[in-house]
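Apart from one protein chain that is not included, each protein chain of the complex appears where it belongs.
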């Protein structure tokens, strides 16, 4: 640790100022305008056929890679698994999809990327939203307590066909992404929030099986259940194992309401299995779901300060809180054979959480729309379906009103979201913005995360040391940012 | 951040020394003796009729406000909602009712305030303590397993009448406080510990309904239950929502055994509802109670270091741990129709917690008496009542002995507390000391929370910076105070 001359340091300090997160440079790091000149080549690192093979193929496809020898270092980075820390460091926001000002991305920011690169796994949320509606309308048409509404089973049929079409389309496109941009899929898989959406395709398929119109099939084959539950089981082994086995993906760090997606699959599976007449399998998944839901519920309610991805305020994602107990109540009713006290306890917990969020509806404004919102609608539909089930057992004017209100709310929400999605897709044409979350750089930009600087003075070395020793404060970043602001004013 | 001359700083430093928390100044910040000259005007900010209207009215009431133009800034502060941080910053102690040495209060410390300002919401604890005794003596008089004690139902009648009188008196006085010192009530409502006591009036009413002597009423009207549960439901929406929706009142920050008061109401309501013959309503509250009790139980047991209000050591407030499972066991027994395994599990958990605290009785000494202690007696009575219920199902010599022991303990505790209260009220005349908790100042005193100082030296600027950047250490204040002490010795 030699004592370096002060002049050296002050130049360092200037660099910090130039690239840091200081209020005087709110526009983030300086970007080289020359980057704009590079065309599509930057996307190559995300392509499945990269490296030698990729070059040959891209040559075949007519792309002329005349300047592979240029000095842009990022292009030559060997793409390895990103450590989860990088996601936390480089991204912010409740869905962890906004770049921090100090970070750079490795894809061009100023132009639209290829469609497949902009197509996130959360698109499966649409399937969840619509197929759960299909189930709801099936329940409305077939339940005794909602006979008075005279709902035609055709609504269910129509919605189910749309759902099937949607699942096919969304899956096909994502499958293309898997084929052509495997690196992008891999980065979504390692993204601490996005990983939960990898449950969505399988849950959507379970929903399709649950909502199958009676006119199409009366009884599904049990093998279907085993086939659908297998990928969910594997994903759970992976994710719950990560929670428990520590490291950077431990639960006290990644807990976020979107984790409910990884728990609710158990209950949906238990519900489907029990309604198919299976016995042990549904209880197995119900048990796993119960244990992990309990852990997740407590963790999310506690709002540990170490939960880096938990939105500071309310956010539509919180509606996922309602999903698990709603579905659990129905699953338990199917396993047990009646909507007993256990089912009611789960159902009432769901209702309380729903109501607790509903009275805070004012807090749910001003968020940027994203496709992930679709995933947050199925809990509402789930609560409506559970209410139909409940009103079958406790039939009176209150439960009937509640059923109607919740069904209308769920349908209106889905409709509103549909309209919004169409507007974004065809009017604003920004339904699929550049997916920043998958384009973060491998390493930290050299000069970021210095959160204070000095002009001059005799204690430069001291400052350097302090910088080093204060680094453990990383986890308290919020406070530090506040300090930065006050430091800026001194 | 210009480098200011050192002389300037050293004067700053002196101010820090003069007002800081250093051992050499244990008496806290210097107070202007002129303040003593101001009479009652300082209480005006807490009066409901403050501002223009207030001045007119106070003029009518004969108060001459000749010096509203004086330079005392605190008087002119517009009273806004105090952020919860201020409570954590300014107060300490297990009930968060002691001023930190570095803080100032906005009411005169050296004289007794008006009675209503000193009258805390925790006074309702007396109602809880006595009305739960009424229930216990009712159970003793009517249970088959305690027939051998030959308890007269008149004890229940007498205690119930006293309870009614107490509830009327305590409520009336607090109602006067609401009318005349609404600001003080508001500050209690925003106090992170006190807020839980806002459940006490409604729980006391539920206790009255539960303990109503058979001679007065055999059957209560169901409407009563809905009326009593409505405010509890609203308060829960508010408080549980705060836990979940984050911010400064999130559970990992405010968790404290007094939160049990906000959970136990659910079980008391479920017990009353089920004993009235209702079905769905009681299960609804039982479910809410169960979910949130689980969260609270785990959180309190974990003793997260972020729980700022959790007493470091044992404290009478820990007896609230026993309340929820005791009442829950009875509530479930009433819902289910028999004291089944579920009830027994809850009951045995309560017993273990009771016993676990009882063997640590030595740790419960040396605390300053406060009215809040009354609230900590009803769990004992609740455990005794649950034991009477249990002994009805499992009747043998052990359960009978346990019943007698717990009933005697509960009665003795209440009696001892009654005597202590009378002594404090009429002999020591300090039952209602100045309620510091509601009088904390709006902002931090300018010179507090500087936790180190320097005499001289060339690195003043450095120190300033360090002060800034170390501020994130707030949450580790204990350690810092320790450091301060060692710093003082250097």
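A and B label the chains in the order they appear, each numbered from 1.
In this text, contacts are C-beta pairs under 8 Å (C-beta built on N, C-alpha and C of every residue); 3 or more make two chains touch, one makes a residue touch a chain.
Model, not experiment: these values are computed from the prediction.
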item: Selected from B:223, B:359, B:397 or B:427 as touching the chain missing from the view; value: B:359
item: Chain not shown: contacting residue from B:241, B:269, B:311 or B:379; value: B:311
item: Options A:306, A:392, A:421 or A:442, residue touching the unrepresented chain; value: A:306
item: Contacting the left-out chain in the complete assembly, out of B:147, B:303 or B:429; value: B:303
item: On subunit B, residues whose C-beta touches the chain left out of the figure; value: 294, 297-298, 300-305, 310-314, 318, 321, 341, 344-349, 351-352, 355-356, 359-360, 363, 394, 451-452, 454-459, 462-463, 466, 470, 473, 476, 479-480, 482-483, 486-488, 490
item: Absent chain, residues of subunit A that touch it; value: 1, 3, 237, 240-241, 243-247, 250-252, 255, 280, 283-284, 286-288, 290-292, 294-295, 298-299, 304, 306, 335-336, 458-459, 461-462, 464-466, 468-472, 474-475
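As a working rule, only the chains that are shown with their structure count from here on.
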item: Centre-to-centre distance between subunit B and subunit A (centres being mean Cα positions), rounded to whole Å; value: 39
